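Left out: one protein chain. Kept in place: all the others.
By written order: A and B. Residues from 1 in each chain.
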Amino acid sequence: MEIDILKTLIFYGFAGATLFFALLSIFSFRILYSLLSAVCVFFAVAGIYFTLGADYNAVIQIAIYGIAVPILFVLAIMFTSDKLDKKTYITVQPRFFFSFFGLGVLFLSLIYLIIISLSLNSNIDWVMQKQAVFINKYQMFKAISDGFFVDYALAFELFSVLLLIVVVGISTLGLIKEKTDD
Amino acid sequence: MIELLFDIGLYHYLILALILFSIGFFGAIVAKNMLKVLISVEFMLTAVNINFIAFAGFFDNIKLSGFVFSLFYLAVGAVEIAIALAIFYLMFRTKQSVNTEDYNCGKE
Partner (left out) sequence: MEGTFINNIYTVILFPLWVFLLIILGRLLNVIQSRRVISLLTLASTLYGVIFAVVTFLYMLKTPDYVYENSYAFLRIENYTLNFGVFVDNLSVIMLLVVTTISFLVQLYSTNYMYKDRSFPRFFAYLNLFNFSMIGLVLSPNLFQNYVFWELVGVSSYLLIGFWYKKPSAADAAKKAFLMNRIGDFGLLAGTIAISYFIYRYSDEASLATVPFSNIGNIGDYLYSYTNDAVFVIICVLLLFGSFAKSAQFPLHTWLADAMEGPTPVSALIHSATMVAAGVYLIARLYPLYSLSDGVMNFIAIIGLITALICAYFAITQNDLKRILAYSTNSQLGLMFLALGAGAYTGGLFHLVTHAYFKSMLFLCSGIVIHSLAHQQDIRFMGGLRKYLPLTAACYLIACISISGLLFSGFCSKEMILSGLLKNNHYIFAVGFLIVALMTAFYMFRSYFVVFEGDFKGSNVPLKSPFLLNLSISILAVFTVFLGIFQKGFEHFIKFGNDIAQSENLLNPVFISVSIAVLGIFLAFVIYCKKNKIIKPKILYQLSYNRFYIDNFYDFLSKKIYYTISNICAFIDKYLVDGLVILAGLNTRALSWVFSKMQTGNFQSYLAYAVIFLAISFAVLMFAYTMIMQYAFLSGVS
């Protein structure tokens, strides 16, 4: 079977960037650097979406996670920036090791699941040889709009209601007065 | 066997999502800064999104339901961040701290 080496390189590049920036984001000293690394992660993930042919999703990802959410975070960082220092790095409580260990076990068992399914599933060849199909852009947009307005119209309407609730909820939260000592 | 590494299939995406999710989870647990915790949660959401899109890209070429749900999910994530930041703002107003160690009001 012929391997598309370019596709492989693109995938590994985006995947490596994703993971690298994710780790960087968690282990960086300053919260602003964390946020910048997170933006990089979101961009890299958008690249991953491109490799799967989900162009529209990638654009939305960049628009929301790459731009809108970081702006919110920047606002939050702005009014807390005075309080930031190196004390708020990462914890050295026992939960550090516990979670490290727990996630390691989780990770290993999932990898094990994959290996087991690879070795036992008789249908594996079909799965392995299945390639991501880059479909026509017009078809993709049609499918997505069909999904939004036909198949999942109810979910879409509910989601609009949710957004309304959120807007009202956040306004209400912002109006809560600070408690006075009484 | 080595070709499995280079022939990019569904599993590569799944493992990528798994690693990203783990990193996010780990960050959510160990970070001492509240904002960093929120960022880590975003990583976890993103990892799940990758799974949605990967499955849709590999198996559902016609209806692309995974893409649609990924969009829903993106929006929900954005909403969640907005609410989380609002709550964080309120909490910060009372405690004047971003340190997660100070937010132990779950004890009471």
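Here, contacts are C-beta pairs under 8 Å (C-beta built on N, C-alpha and C of every residue); 3 or more make two chains touch, one makes a residue touch a chain.
Because the structure is predicted, anything quoted here is derived from the model rather than measured.
**Q** Consider the whole complex, including the chain that is not shown, and state which of A:V92, A:I116 or A:I176 touches that chain.
**A** A:I116
**Q** For chain B, which residues touch the unseen chain?
**A** Counting over the whole complex, chain B touches the hidden chain at residues 25, 28-31, 37, 100-101, 103-108.
**Q** Take the complete complex as the reference. Which residues in chain A touch the chain that isn't displayed?
**A** Residue positions of chain A that touch the missing chain: 91, 93, 95, 98-99, 101-106, 109-110, 112-113, 116, 120.
Methods note: only the chains that are shown with their structure count from here on.
**Q** Go ahead and note the Å separation of the Cα centroids belonging to chain A and chain B.
**A** Going by mean C-alpha positions, chain A sits 5 Å from chain B.
**Q** So in the complex, which bits of chain A are touching chain B?
**A** Those residues of chain A that touch chain B are 1, 3-5, 7-8, 11, 15, 18-19, 22-23, 25-26, 31, 34-35, 38, 41-42, 45, 48-49, 51-54, 56-57, 60-61, 64-65, 68-69, 72-73, 75-77, 79-80, 83-84, 87-91, 95-96, 99-100, 103, 106-107, 110-111, 114, 118, 127-133, 135, 140, 143-144, 146-148, 151-152, 155, 159, 162-163, 166, 169-170, 173-174, 176, 178-179.
**Q** Mind pulling up the chain B residues that touch chain A in the complex?
**A** Its residues touching chain A are 3-4, 6-16, 18-20, 22-27, 29-33, 35-36, 38-40, 42-43, 46, 49-50, 53-54, 56-59, 61-65, 67-68, 70-72, 74-79, 81-83, 85-90, 92-94, 96-101.
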